[in-house]
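What follows is part of the complex, with its chains left where they were.
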Amino acid sequence: MIRVTVWNEFVHEKKDERVKEIYPDGIHNAIAAFLGKEEDIEVRVATLDDEECGLTEEVLRNTDVLIWWGHMAHSKVPDEIVERAQAEILKGMGAIFLHSAHHSKLFRRLMGTTANLTWREDGDKERVWVSKPSHPIVRGLGRYFELEHEETYGEPFDIPEPDELILMGWYNGGEVFRSGCCYKRGNGKVFYFQPGHETVPTYHNESVQLVIKNAVRWAKPDYRVEELVCPHVKKIEE
Amino acid sequence: MIRVTVWNEFVHEKKDERVKEIYPDGIHNAIAAFLGKEEDIEVRVATLDDEECGLTEEVLRNTDVLIWWGHMAHSKVPDEIVERAQAEILKGMGAIFLHSAHHSKLFRRLMGTTANLTWREDGDKERVWVSKPSHPIVRGLGRYFELEHEETYGEPFDIPEPDELILMGWYNGGEVFRSGCCYKRGNGKVFYFQPGHETVPTYHNESVQLVIKNAVRWAKPDYRVEELVCPHVKKIEE
């Protein structure tokens, strides 16, 4: 079983009627719901208001893949939790960052950059293109999929050159974006996936769900260490 | 002085009235004309019909940056010329591949892949976005520039992951494309630049000209060897 923890700041859904209508139990539970139907995946959720943000040492050690959604409350996540999660990724845990999580402390820490981009909210239609059909994360998609409305994210996106760029977003209002980016950091695999604005039902879209399910399977650790060490070694005797 | 050789198969311009009207002296001469106005650049041209395609050992050895445009006649370029040009790039010569040159033997040889893509001709408008504003090739551009009509190139584009992806194309018909891709191969720098269909006046566009001028300055060799060798060395004596 792949043990997934879906983390969500869970703020918009409590404050904004439009968001509440789309995700009555929060984005995290919407994601957990479709992941939980998979036979090889078991899911738990965690949110900002949980003790230690729901990300105790214990939880993280028992998480294979961490999914992260955040937007308004990035700064409320304590640095200590960010460092703990980062360390666990470097040990081997997988991580998937959704949409506005580009600006989470955790994603920025892993990238080393601002992860800034340009953005606007005009209800654009997005067409997400597969740029690397052989990648396991896009398995089962056609040449592209569409989202009737999404927040528009545009280049430049301030990230290190991805190890693999597998999805590229087109918006009918005229922008393009690197919508699916794969990285290796330490022993962990990291995937950034752009769709998922809170005011549109993106996580109810089957293609989006497929990408997230594939990404979970791709990101699960196949090598993970207990501790991060910088060992003082002895000279090898001949 | 940066010594540029602009190579063009020079076929469309002789056969097709529409193309001839836009580029009466051929695409190569249109490119040579704007490059030749630069104080630090000197240009020569070469075409398929020239002896040895105009790419003798002598010419290549005295070329700092080779610009390549081809489309219908890729297969008519002899393998020997392709290998000669490839070797010169690996020694340090810069190379810029324009538009349909993605399918030239030379570009494919350097990439190791098919360089296939999807394409259609519907007179789409293209908006070319700068994805890496700090790169010298995009200096002087704004956030994007537009081409009223271009042939539409779409993903997947079968190339190795670029060292740097600096331009991304958006088409109003719905596609996206990696329009500006930088590579290092051997000692040489290689740039692929997507705009430039023969039936539209792309090379008369100032932004396109700026990109090509910048690319020439970026691609010029700062290290170049006389010979490509796989040396049998002696053990270093202590």
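Should a chain be cited, it is by its letter among A and B, assigned in written order, with residues numbered from 1 in that chain.
Here, a residue touches a chain if its C-beta (ideal position, glycine included) is under 8 Å from a C-beta of that chain, and two chains touch if they have at least 3 such contacts.
Bear in mind the structure is a predicted one, so any value in this text is a computation, not a measurement.
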item: Complete complex - number of sequence copies, 2 represented; value: 4
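Convention: only the chains that are shown with their structure count from here on.
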item: Rotation angle (°) superposing Cα atoms of subunit A on subunit B, nearest 5; value: 180
item: Chain centre separation in whole Å, for subunit B relative to subunit A (CA means); value: 37
item: Of all residues in subunit A, those that touch subunit B in their complex; value: 118, 127, 129-133, 143, 154-157, 161-165, 168-172, 174-176, 178
